[in-house]
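Here the structure is laid out as structure tokens; the discussion comes afterwards.
Apart from one protein chain that is not included, each protein chain of the complex appears where it belongs.
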Amino acid sequence: MERKILLTDCQDQKGLIAQITNICYKHQLNIIKNNEFVDNDFGRFFMRTELEGHFNDATFLADIDSALPKGANRNLVQAGRKRIVIMVTKEAHALGDILMKQAYGGMDVEIAAVIGNYDALEDLVTKFDIPYHTVSHEGLSRPEHEAKIVELINQYEPNYVVLAKYMRILTPEFVANYPNKIINIHHSFLPAFIGASPYKQAFDRGVKIIGATSHFVNNDLDEGPIITQDVIHVDHSFSAQDMAKAGKDVEKLVLTRALSLVLDEKVFVYGNKTVVFR
Amino acid sequence: MERKILLTDCQDQKGLIAQITNICYKHQLNIIKNNEFVDNDFGRFFMRTELEGHFNDATFLADIDSALPKGANRNLVQAGRKRIVIMVTKEAHALGDILMKQAYGGMDVEIAAVIGNYDALEDLVTKFDIPYHTVSHEGLSRPEHEAKIVELINQYEPNYVVLAKYMRILTPEFVANYPNKIINIHHSFLPAFIGASPYKQAFDRGVKIIGATSHFVNNDLDEGPIITQDVIHVDHSFSAQDMAKAGKDVEKLVLTRALSLVLDEKVFVYGNKTVVFR
Amino acid sequence: MERKILLTDCQDQKGLIAQITNICYKHQLNIIKNNEFVDNDFGRFFMRTELEGHFNDATFLADIDSALPKGANRNLVQAGRKRIVIMVTKEAHALGDILMKQAYGGMDVEIAAVIGNYDALEDLVTKFDIPYHTVSHEGLSRPEHEAKIVELINQYEPNYVVLAKYMRILTPEFVANYPNKIINIHHSFLPAFIGASPYKQAFDRGVKIIGATSHFVNNDLDEGPIITQDVIHVDHSFSAQDMAKAGKDVEKLVLTRALSLVLDEKVFVYGNKTVVFR
Partner (left out) sequence: MERKILLTDCQDQKGLIAQITNICYKHQLNIIKNNEFVDNDFGRFFMRTELEGHFNDATFLADIDSALPKGANRNLVQAGRKRIVIMVTKEAHALGDILMKQAYGGMDVEIAAVIGNYDALEDLVTKFDIPYHTVSHEGLSRPEHEAKIVELINQYEPNYVVLAKYMRILTPEFVANYPNKIINIHHSFLPAFIGASPYKQAFDRGVKIIGATSHFVNNDLDEGPIITQDVIHVDHSFSAQDMAKAGKDVEKLVLTRALSLVLDEKVFVYGNKTVVFR
């Protein structure tokens, strides 16, 4: 008995649920969990079907394909542990929460390696017996620096790249290597406070809530499809530093929640949005 | 073209989604929205299917019944406006929020009448051109009082009875008239602070959060299936009266959220729990 | 015995709390509640002192003034009910929450009048025996329209003007009449989604939280000092209309919370920020 997840994303039409679930039934695959959603504005259908049974992928997918309209995306993925590479700069909190959950329960993931543009977090990562690579950007052009990182990442063949407070801007060329596979945590409730120093911006504006946003990275800075967000309340007694400190707990939880959803294949991307099944 | 909602609730078995959606497809009913859930602890299957098309109820339900296991609950209900009777005592906030939303947008419902054991809210209800009945409990035994209320309620043939801060205990005999049709708002995050004066209890305990719970009423006081809950943070500076005042906003929103979910046929009751589709 | 509130806001210096509280003690005024805050970035001191006793305002304030540095703001205000004028357009929810709380408990305020640029809410306001004035903007230049509103407002001599979803932009000239006296509710968590149709903007961006912001109005659109904010979580299943509907409950609560804080003299404005004591 295996467990796999069928992900379907196509133009909406009558009878899709019936046809897909019929095919599952015909192949004697038990539906453990099923979620579907139709975006009526776009006329688009999304379905995530968690299946258990004996799979003949080729014949099953051939049947599925025959039922779907042209241009459909469908994917049958193995349930279970995925592999990630994490990129960091100097802050430990987001990385630390992933390390703790991976090692002591809370997240089923293989952390293949951590890459930092400083060696500040090598000590932490090494405690958890995970390879750490310092790839300094000093003296390198941005393309040169990124080329070294890409080479490292690709050695590990990760399913996803996680930016756990990686504080450098990535070029479109870098991002193009991993379409919808790079997950970032931004320390504001986007679209407020795009760019650098969002807590300083929040302090200057005198806001009463601060937040964090986890999103896929595309070519535009802080503009990718949002996966999850959360906020906390602050007041006049918070300095910009107090906001940054309080915000770290939100950042780390928003990132690990988003990452867990992605690892469980619960997130569809379309246009600049996501469908997130829970 | 009509819109109806098929509610299915039965023992789980393979192929249920396929069979039900097939029957919908065969009857040329378009699935606008579908949600399903399997409670693996109980082996129970729940599905809410919002359908659009030309219905032949008899033949459609005959087909559905033939697909479901014995002991299944299934119901095909008209989408759209339901009728409620509201019961109150002296507090206006929960009632007022329903009145405002019904009259000015936010809740599509017919308020057939409001029944109070005092006349304190007659003035408010009359503003909205809705019948108000004072049924004083003074000088009456509890069964006598309830008999008068039941007689009134039944004249209006409501789909649901809403207790918008009705502060008297109802007998099992009263409740038995409206199984899973009475919706209450309790001013605590149940199961904390069951019974009278929950804000006083919360204050005495020194809690840092207070809340409200909307639930169906069954025979045991504050013990029915929970539909929705919410909380707010408080601190040492809140007196019991401050908690009660702050709590009113939570109470009214929790009640109107729960009521909207029930009116949209999104709530299943089983055992002492609910499945709530969003 | 009277109750008054002393509001002090000045450059910080050693001994301010001691000096001010000494003067209160010397005048036999009992401190019911005291809050103070020093903004270390600006070197600015804020204190709100709720006092009870027999006041000789002239001698008390002379003593206070002698203790404060040059350029200090200080104000001794009567505790208790303030008078407001509310401005609206067509949406009822924010207005309705104020009306309900004023009439049935939750807010101690005198609503002198409601002014709308349409007559859509006359019916609602009249239910509560409060004057409603329709001042249509049609056929009038913006200055002409505002002049008529100002004339009306000034007849009522309100302490504050509340924009309960007044959907027209106000000119700097209008705003200058009521410095730090106009309270607005904006239907987004500012500074995200400034300007028109914030829910549409939020939907298009695919955010997972939406919110509302209450702020004082200054010359720049949606740029005034923020008093309070709150948010709710949404997901992919929310259309822009669903967001707007869910957001209404946040809007009304954020506005009534902010208004209550202002009416209780708990909000200081400095620069583009507020100090809010609770």
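Note that the chains take the letters A, B and C in the order they are written out, and that residue 1 is the start of every chain.
Just so it is clear, a residue touches a chain if its C-beta (ideal position, glycine included) is under 8 Å from a C-beta of that chain, and two chains touch if they have at least 3 such contacts.
All values derive from a computational prediction rather than experimental measurement.
S.K.: If the full complex is used, which shown chains touch the chain that is missing here?
M.R.: Hidden chain, whole complex, touched shown chains: A, B, C.
S.K.: In the complete assembly, which of B:G116, B:P225 or B:G247 touches the absent chain?
M.R.: With B:G116, B:P225 or B:G247 as choices, the missing chain is touched by B:P225.
S.K.: Sort through A:L124, A:I194 or A:A240 and give me the one touching the missing partner chain.
M.R.: Here the residue in touch with the unshown chain is A:L124.
S.K.: So which of A:I32, A:L61 or A:L253 would be touching the chain we can't see?
M.R.: Considering the complete complex, A:L253 is the one touching the chain left out.
S.K.: What residues on subunit A make contact with the chain left out of this view?
M.R.: 91-93, 96-97, 100-101, 103-106, 124, 127-128, 237, 245, 248-249, 253, 256, 278
S.K.: List the subunit C residues touching the unshown chain?
M.R.: Subunit C touches the chain not shown through residues 14-15, 17-18, 21-22, 24-25, 30-34, 36, 38.
S.K.: What residue numbers in subunit B mark contact with the hidden partner chain?
M.R.: Spelled out for subunit B, the touching residues are 37, 39-41, 189-193, 205-209, 211, 225-231, 235-237, 239, 271-276.
In the analysis below, only the chains that are shown with their structure count from here on.
S.K.: Is the contact between subunit A and subunit C built from the same residue numbers on each copy (over half shared) or from different ones (under half shared)?
M.R.: same
S.K.: Relative to subunit A, which chain has the most distant C-alpha mean position?
M.R.: C
S.K.: Hey, how far is the Cα centre of subunit B from the one of subunit C, in Å?
M.R.: That pair's centroid distance is 36 Å.
S.K.: Express in whole angstrom the distance between the two chain centres, defined as the mean CA positions of subunit A and subunit C.
M.R.: 41
S.K.: By residue number and range, which residues of subunit B touch two or more other chains?
M.R.: none
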